[in-house]
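Complex shown without one protein chain; remaining protein chains in place.
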Amino acid sequence: MLTKTPLLNETDISASTGGERMSRADKEFKIVVRNLSFYYGKIQALKDVSLDIQANKVTAIIGPSGCGKSTFIRILNRMNDIIPGVRVEGKVMIDSQNIYDGNVGAVEIRRRVGMVFQKSNPFPKSIFENVAYGLRISGLIKKSSDLGERVRRALVDAVLWDEVKDRLNASAFKLSGGQQQRLCIARALVIEPEVILFDEPCSALDPTSTAKVEELIQNLKDKYTIVIVTHNMQQAARVSDYTAFLMLGELIEFNKTNKMFTTPSEKVTEDYITGRFG
Amino acid sequence: MISAHINEKIAKLVLWISSLTILAILLAIIGFVVMRSIGIINLEFIFSMPRAGGREGGILSMIIGTLCLIAISTTVASPIGIGGGIYLTEYAGEHPLSKIITFGAEWLAGVPSIIFGLFGFAFFVVFLGWGFSILSGGMVLACMILNETIRTTQESIKAVPASYREASYALGATKWQTVSRVVLKSAAPGILTGIILGIGRAAGETAAIMLTVGSFMALPTSLFSSVRPMSLHLYLLAIAEVHPGAIARAFGTATLLVLMVLIVNLSVHTIMRRYTRALR
Amino acid sequence: MLKEWIIEKSLIVAAMVSFVIIAFIIMIVFRAGVPLIAEVGVGNFLFGMDWRPEREIFGIFPMIIGTLLVALFSMLISVPLGILTAIFLAEVAPEIMRNILRPAIELLAGIPSVVYGFVGLMVLVPFIRTHLGPPGFSILAGSIVLAIMALPTIITISEDAIKAVPKSYKEASFAVGATHWQTIKNIILPAARSGILAGVVLGSGRAIGETMAAIMVLGNLPVIPTSVLGPIRTLTANVAMEMAYAPHGPHRQALFATGVVLFIVVSILVVISNRLRRGQ
C-alpha cells in the first residue's frame, strides 16, 4: 500500500513515466486525476491537480472555503457540465476511461458515480418515489416487484428502512433533516453506482444525525469508493482513509489521513489543520 | 439507455421547433403588415392631416389623438401607481391591508378592457358628463395601466438592497427621506420602464376607448374634444370605412402602431441595460 | 413629523385607488346591468338561446358557450406551444436564442389586439375560407388569433415558474443519471405545475377578455356552433359591437348585463390563478 505514495512527491508523473506507469495505476486506483485544471469563464478554479483515489476507501477533500473542493468533486461526475461557460483541462480516469472523452456521455458517468449534496434535496415526491426515481428513469426495471425490492434494499443500506417502512407513500418533506439526508443517500445507492461523492453531507445536520451519516459512510466503503468533501477537519479525520488538502485551487498535500493529521509534510497544511487560518 | 438518449434528442428538437414557430409567427405578422404598408407610409402619411373624410391626407390627427390619450393616462396613473407601489413595499409590510390591495391590483389586471370601456362610458361619459372626449378615454386608460405601474414599482423597490435603507437610517434619516432619496433613486429606472410599458398598452388599446373617445378625425382643441386614436382608426378602417384606400391605410396605421410598440420595448431595454450596468 | 404622517396617509390613499376602481366598476356596471337580469330572470338570461335585441329577447347562452369554446380551443393551441417554449427558454436555449426570443415574446405581448384582429381578418379568414371551406369567419380563426395573443402570458409565467424550481432538485436528478429531458419531465415540470397552471388560467382569462380580435374574425353569430369552421359570438364582442351603437333602454341594459356576466367569469379566473400562484 505504501508504494502508492502521494503523487505530489513525484515529479510530473505523466510526462516522465509515460503510458506504462499510467496503466499500472489504472488497475489499482479507481479514479485517476491528471493535470486537472478547471475554469469558470476566465476564472481558474483548479490548477493542475493530479490525484489518485483508491477503490473501497474513503477519500476526504479538505480546505478553506473557496479552495475549489466542491468544484473538484463535481468534476468527478461531470456535474459541472450543467453550468454554462465552464472548461475542463486534463484527464479524469475512472477505471482507465477518461470521463471527459468526447464519446463518453455525462449521463452514463453519473449513473456510475452517485452524489449526495450539502443540503438534503429530496424531490417533492413520496419517500418511495424519491428512491425509485433513479431506477425508473434508467428504464432497467420492468417489474414493479423488483422495483419495490431494490428500493427496500437501498433504504436498508442507508439505515432508513426501519424508520420509514410504514409510510413509504408519505411526502419526503415529512422526514427530519437527518432522515432526508439518508433518503438522499438511499436515492444514490439504489442505482448501484461504483463511486459515491459526498459534498459536505453533514453541514446542515445536528450532531446526532451527523454521527449516523458518518457511521453510514464507514459501512458503505465495503461496496463503494467514496469521496467526501468537508470543511470539518475532525470529520475528515474520523471517516476518511486518505485526505487531500486543497488551497486556492491547488492540491497542497495528499496523504493517508492519519499521517496527514499527525505529521503533515507541508507547513501550510499544518497551519490549516491546527487552525492557524481557515 | 439508448431510448433515453433518443428521447432527449427528440424532446430538444420539439423544444427548438416550438420556439422557432413562435419566432416565425412574430416575423410573419410584422412582415405581412409592413410589406402591405409599403407605398402608403411616407412622411405625408405621418405628418399631414386627414382630408376628404380620411380618404386623402395622412393620419396626423390620429397620432396626436393617441399621444393625448397617453399623456393623460400616464399623468394620472403614474403618481397614483408609484405611490401605491411605495406604500405596499415600504409601509404596509405584512399588514393584511397589503394583501387585499395587491389582490385588488391583480384583479384589476384581469378585468377585460371592454369592461373598462363599459365602466368608462357609464361613469366618465354619462355620469360625470365629460362626453366622448380625450379626458374620458384618458381616464379609462389610466385605470387600466395603473396596475402595471404599481406592479413594476413594487418589483423595482423590492430589488433595492436592504443595506441601502439601513445605511440611510443609520445616518438619522426619516422614513420618507430614506424612501425618497435612497430607495426611489435606485428604483427609478425600473419604475420608468413600468411607465413606458403602460404607455405601450395605452397606445394600442381599442376596446376600452371605443366607447369613450368618440371617433372625430380633427385635432383636439380641449380636454373635452373627441379624437380618433390610431388603434380605433385602424379598427374603423378595417370594418367601417368604404373608400377604396381604406385597407391600404389600415396597413399603414397598423405598421405605425407596431413601430410604436417597438420603440417602447427598445427604450425599456435600453434603460434596463444601463441600469443593470450601473448597478455592477 | 406631521409631514411624514401626511405622506404616509396619502400613500395609503394611492394604494387604495385600484381597489376603489374595482369597487366603482362593480357598482356602476352592475347597477346598469343587474336590473335587467332580474327582470328577464337569471335563468332566462343565462340560458336563453335567442338574442334578438330588437324584439327585446335577451338570452346569452350561445355567447357563454362561444366564449368558453374559443378560450378552450385557443388554449389547446397555445398551452403546448407556450409551455414548450417556456421550457426551452428556461432550460435548453443557448444564450443567443434566449437573447432573440425574449424580446420577440415581449414584442408579441406588446402588439395591440386590433392589429392581431386585422391580420387575422386579412390572412386567416380568407385562408380558412379557401382551404377549409366557407365562411372563414370561424372558431378556428378566432382560436388561432387568441392563442397567439395568449402565448406571451403563458410563456412568461411558466418560465418564471420553471426558474423558481430549486436548482437542487435538478442537481439531484442529474446525479442519479437522469438525462436533461427526464429531469425536466419528471422533476422540474411537476414542481412548477401550479405556477404553470396559473399562467394557463391567466392566459385563458386573456382569451376570454379579448374583444377586438374576437369581433373581427369570429363572425359574431349568436348561435351554438356545430363545427370549428362555424362562426360564434363572444360575450366581449356582444358588448363591443352593439354598445358602439349606444342604443337605449333595455338593449343597453342587456349589454351591461353581458358585461356583468363577463366580469364574474373573469374574476373567478383571477381568484383561481391567485390561489395557484400562492400555492407554489
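Going by the order they are written in, the chains are A, B and C; count residues from 1 in each one.
The definition used in the following text is that a contact is a pair of C-beta atoms (placed from the backbone, for glycine too) under 8 Å apart; a residue touches a chain by one contact, two chains touch by 3 or more.
As a convention for this text, contacts and distances are computed from a predicted model.
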item	value
Hidden chain of the complex, named as in its UniProt record, picked from "Phosphate ABC transporter substrate-binding protein", "Alkylation response protein AidB-like acyl-CoA dehydrogenase", "Na+/H+ antiporter subunit E" or "Phosphoribosylformylglycinamidine synthase subunit PurQ"	"Phosphate ABC transporter substrate-binding protein"
Contact set of the excluded chain (shown chains only)	B, C
Touching residue (missing chain; options B:Gly214, B:Pro229 or B:Gly252)	B:Gly214
Listed residues B:Leu43, B:Ala162 or B:Val242, member touching the removed chain	B:Val242
Residue of B:Leu97, B:Ala173 or B:Ala188 in touch with the missing chain, whole complex considered	B:Leu97
Touch with the omitted chain, as defined above, among C:Met16, C:Leu140, C:Ile157 or C:Ile208	C:Met16
Positions on chain C contacted by the hidden chain, ascending	9, 12-13, 15-17, 19-20, 23-24, 52-55, 121, 125-126, 129, 134-137, 215, 219-222, 231, 233, 241-242, 244-249, 251-253
Interface with the undisplayed chain - residues on chain B	51-54, 95-97, 100, 124-133, 135, 214-218, 221-222, 224-226, 236-242, 244, 246-247
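Everything below uses one rule, namely that only the chains that are shown with their structure count from here on.
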item	value
Co-neighbours of chain C and chain A - touch as defined	B
Chain pair, most C-beta pairs within the contact cut-off	B-C
Relative to chain C, chain with the most remote C-alpha centre	A
For chain A paired with chain B, centre-to-centre distance based on mean C-alpha positions, whole Å	53
Intercentroid distance (Cα basis), chain C paired with chain B, Å	17
In chain A, residues with contacts to at least two other chains	107-108, 137-138
Residues of chain B touching at least two other chains	4-5
Of chain A, residues touching chain C in the complex	77, 79, 82, 84, 107-108, 110-111, 114-115, 117, 119, 121-125, 133-134, 136-138, 184, 187-188, 190-191
Chain B residues touching chain A - in the complex, by the definition given at the top	1, 3-5
Complex interface listing, chain C residues touching chain A	95, 166, 168-179, 182, 186-187, 190-191
